[in-house]
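One chain of protein is taken out of this complex; the other chains stay put.
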Amino acid sequence: MNTGEADGNVIAAVDAPTAEDGSGVIHILLLTVGPIVLALVISGALLLILGVNPLTYYAVVLERGLFTSLGLEQSITRMGPLLLVAAGLIVAFRAGIWNLGVDGQFLLGAVLAAASAPALAHALPPALVLLASAILAAIVGVVWSLLPALLRAYHGVNEIITTLMMTFLGTSLANVLVKLMFLDPATTVPQTRTLPVDDRLPRLFGTTINAGLLIGLLAIVGVQIMMAHTAFGLKLRTVGANPVAAAHAGLPVAWLTVLVFALSAGLIGLAGAVEVLGIQGNVRADWNPAYGLAVIPLVFLARLNGYAAIAFVFLFSVLSIGGESAARRVGVPTFFTLVLIALIMIILATVEYADQRARAGRAS
Amino acid sequence: MPADTLMAKPHARPQPLAAPLVALRGIGKRFANVVANESIDLELRAGEVHVLLGENGAGKSTLVALLSGLLQPDAGQIIVDGSPMRILSPGAALALGIGTVFQHVMLSPALTVAENLLLGQGWWRRPARAALDQAVGAIARDFGLNVDLDAVTGELSLGEQQQVEIIRGLLRQTRLLIFDESTSMLTPQGIEELGALMRRLVERGLAIVFITHKLDEARRFGDRITVLRLGRKVGEISSERLEALDDASAHQEIVSLMFETIKATGEAVVGKERKRVAMSGKPLLELRDITVTGQSGSTGIEAISLSVWPGEVLGIAGIDGNGQKLIAEAIAGQRRLDSGKITFGGIAIDNLDVGARRKLGIRYLTDDRLSEGSVAAFAVSANLLLKEIGKEPFWSRGFTRTAVIDVHANAQVKEFDVRTPSIRTPIGKLSGGNIQKALLARELFGDARLVIFSKPTYGLDYNNIVTSRRRIAEVGARGIAVILISTDLEEILALSDRIAVMSRGRIAGILENTGDARLAVGGLMVGGALEHG
Partner (left out) sequence: MEGLLQVPFLTALLAGAVTAGIPLLLAGLGEQMSEKAGVLNVGIEGMMLGGAYAGFLTAISSGSIWLGFLAGACGGALVAVPMVILCVQRGLNQIVIGIGLTLGLEGLTAILHHVQFSRTYPRLARVETLPIPLLSDIPILGPALFDRHPFVYLAFLLVPALAILYRGTNFGLWLRAAGDRPAALDVTGIDVIATRTVAVIFTGLMAGLGGAFLANVGAGIFVPFMTHGDGFIGVVLAMLARGRAASVLAGAMIFGGCLSLTTAFQIAGVNVPTDVIQMLPFATVMVVLIVFGRQASLPVALGLPYVRGER
């Protein structure tokens, strides 16, 4: 099965029209804003049925997610780990590897970072503590992807199965670790020891946004450049688009496959660390933000392009942060955000598809 | 071209006066950047084999797709039995009695041959195996099928799959049967059988469209010839006229229609100065007793020993699927040996991977251009460098240098006459022959010491066959060792210094390509012992 080679890169680019005239910007705006408005209208109808004024609800979402400095800062802060996950997924998907094991890799990375940071705090200076925990989390992510990687590379076992299995395993294992090994004896709720706020990732420019955002941006831009402009990226894409041709061309397909898994899972493990070291400070039992399910569609909507993924991740962050506050304020269940995001996703995908068709039609 | 293949055909031609079964009026079809068909008029009559000729990318297969309901025309009409019809799906085409044998085999690799042939109507029904055995048996009397019905299709060689594709076309009740390059991978004997079969079918009242790149086939099996160029119909030779012309002038006329400016040389193959290669020196490549097991039941190779000297062209002849591909893959490093030894330039290369062997100068042009040779979604420019990823000057310190790559691609496209809208077009969108040219360009680039050509001219048009063969001969003349695998005996005889014949995974014999090699090779191919013609 194929993840599909996306365009937007230099030498493997599909022959898409690149010349954008003056209407280009408007066109793109229509393409993204249109579906969002449509989704808002549909879910607004749902809100009306629930007896809530949709305008009030949306106003609160926007205010809390975008227009108050606290809300905006929160939204941007959330982007850090999400961007890392997106970067990890783009590497994998472009190389034709279906890494569906995000949650396991993420949670184990998070738990190990949460457990190691307070423990190391006595022995090392704060900066090194953060660095060590982050590296540890990335390594844990890599380790957790090793079995699927080896099975796929050397036995051809499909990675959808194995990564899904490992993610279920990893989620449970993370719970076991929190409850049985790294339990904070000082609290009644089962959770790891909390990293003091001062020891967490440094804040940026006097805001509540932490350095996690920079790490995320660095990762996704790095991945985009690697995939689109380097020989290594082209090798990965070749393996992804046609493994038989890659073997014929003399690429070490098995080894590249293992590398892809490692890179992907490493970034996702790191995302877990950034979430814990920058935002949460600890890991509670049964905590699972399920970023995998959210980010996979986002990177596809971005057509596996890193820059586009930044925009989609921002949109998602605003909606989820705003939606969480609005739920509390207006009395709509938090689940409502799920519906809204799902609608936007489906409509965006549909409109983007229609646009592609229209372009193909116009070109001929 | 040997005189005996261009002899006038003995069969009597029916005189078609009836209204056409299918007529095309002003047919046009465009793709994003290409005009594939433009205002084409064509009349297909019962009792006639209508040959379509045209260089690679001329639009023949597109026309076939329109007739078989796979594509819809942008302009024009298809008239069936006198009334305009829209053929909206392959099912509709079949219902009208239009059957197609496709150029790129349309069989499901995971199903067995029988299951592929059984795909049929009525969801609840049991596939009727007994009836199939009978029907295939009946056809096999006219056209030999050397394929086990229970074999998994994907494990057959392309040549065998083509046979199955032909059988499927024959199994259907059709009034118009289309063969799109169906002889491209058949043995000389298979081609004769198919030709005779086509003659018999038209005598029974069928209309046949026959697409080929081989002019002698067109002349011998066809009643009427239409030539396409750049999507347009540039000429038609009626059956009367075809009858009246002698071989040489028919040939001349067709070639000038197809290529206009190019003077027909009358010589489809490069005349070769056969040289005796100095076999006293060390051979460049030596295979000693290599054995490779075939995948799940297909033919493996056993105890293959051969040597190739620099500057020599070693032809490997044999019916498709007799282990030729495995030899190529073993040399290129795509297959592990079960036993045996390969040395190249004096060093053992058994343990080197594909990349390392390429570095030593071993090149392999695969015959499976779509699934192995190219990445369909990548641009032509990327495919031209698929085997050089990361190398200077196209990449510097790992970073892609688009400008350099583009210059290279443009030069290659020009030199090898790859017809593509742009070097950025995904290679999968090109016609079969043009993909082949791009791959040829890729393999000949750089410092090659040994080039393995696997069916290098299959699917190429006349003009390109001539240039490709000339190139192969030049490669040999440059002191590079060449292994030429082909099922086309003419090609082998025209280009090789020595000829090895494969049969059932073994080398049945290796002979010098002297005047009487043809019969000896033919004998060995069908399994006879080494004997003199």
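In this document, chain identifiers A and B correspond to the written order of the chains, with residue numbering beginning at 1 in each.
One rule holds for everything that comes next: contacts are C-beta pairs under 8 Å (C-beta built on N, C-alpha and C of every residue); 3 or more make two chains touch, one makes a residue touch a chain.
Keep in mind the model is a prediction, meaning the values are calculated, not measured.
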Interface partners of the hidden chain - shown chains only, full complex considered: A, B
Which residue of B:L70, B:I139 or B:L352 touches the chain not shown here: B:L70
Full-complex contact with the absent chain, from A:L70, A:V176 or A:A358: A:V176
Sole residue of A:L30, A:A59, A:L183 or A:L338 that reaches the chain not shown, by the stated touch rule: A:L338
Residue of B:N116, B:S239, B:S307 or B:T400 touching the missing chain in the full complex: B:N116
Touching residue (missing chain; options A:L164, A:L204 or A:A311): A:L164
Those residues of subunit A which, in the complete complex, touch the missing chain: 1-2, 4, 46, 50, 147, 151, 155-158, 160-162, 164-166, 168-169, 172-173, 175-176, 179-180, 293-294, 296-297, 300-301, 332-333, 335-343, 345-346, 349-350, 353
Positions on subunit B where the hidden chain makes contact: 65, 68, 70-71, 89-91, 93-95, 100, 102, 106-111, 115-116, 118-127, 376, 428-429
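As a convention for this text, only the chains that are shown with their structure count from here on.
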Approximate Å spacing (C-alpha centroids) for the pair subunit A, subunit B: 47
Residues of subunit B touching subunit A in the complex: 30-33, 332-334, 353-358, 364, 366, 371-379, 381-382, 386-387, 389-390, 395, 398-400, 402, 405, 421-422, 424-426
Residues of subunit A touching subunit B in the complex: 4-5, 10-15, 228-232, 234-235, 237-238, 241-242, 244-245, 247-252, 360, 363-364
